[in-house]
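Note that one protein chain is taken out, while the other chains of the complex remain in position.
Let's look at subunit A:
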Amino acid sequence: MQNTLQARDKPAPAGGPEPEMMLIFRLSGEIFALPVSEVHEILDPMPTTPVPGAPAFAPALINVRGAIAPLIDIRQRLRMQAMPASEQARIIVLELSVNGAATRLAIIADAVEEVIETDRAALKPVPELGARWPEQYVTGVARYGDSLVILLNTDTLFRPDAGPTFQV
């Protein structure tokens, strides 16, 4: 099934940039979208290894086919409440550039919906939605069926917190 994201107010301008494939997933009652080009694979839930002293944003490690990937909880960045995992919970493995280095990481999702085609140029800027979402982590919002989908800015969302702590 393939839908097309509609910008909330006006249709996509003709001759705009190439449409982009987006992965739609749910997390704690909200709907998010990520560029498919950065998605490596989607896995069933698996045991995780908590990392002591890790930031709440990256609390654990998982084994992705013999490689170790950090498990990221994006709710920490998006000021969302953590909720118990759902039945359809999935782990989305991403491959993207973090601070210039190719990085494989995983995020938790309550459910993965589908892949759709969208046009970034047709997206509305965020401020309309008020302070609900920290704007540096979100590139825009679009209509998705009856609800809104939040497009995540993967450039900023996965950037580690400010510099390393000073060790003795």
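Just so we're on the same page, a residue touches a chain if its C-beta (ideal position, glycine included) is under 8 Å from a C-beta of that chain, and two chains touch if they have at least 3 such contacts; residues count from 1.
By our rule, contacts and distances are computed from a predicted model.
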Omitted chain, identified by the protein name its UniProt record gives, among "Chemotaxis protein CheA", "Bacillithiol biosynthesis deacetylase BshB2", "ABC transporter permease subunit" or "NADH-quinone oxidoreductase chain 13"
"Chemotaxis protein CheA"
Touching the unshown chain, subunit A contributes residues 47-55, 57-58, 61-63, 66-70, 72, 98-99, 101, 103, 105, 160, 163-168
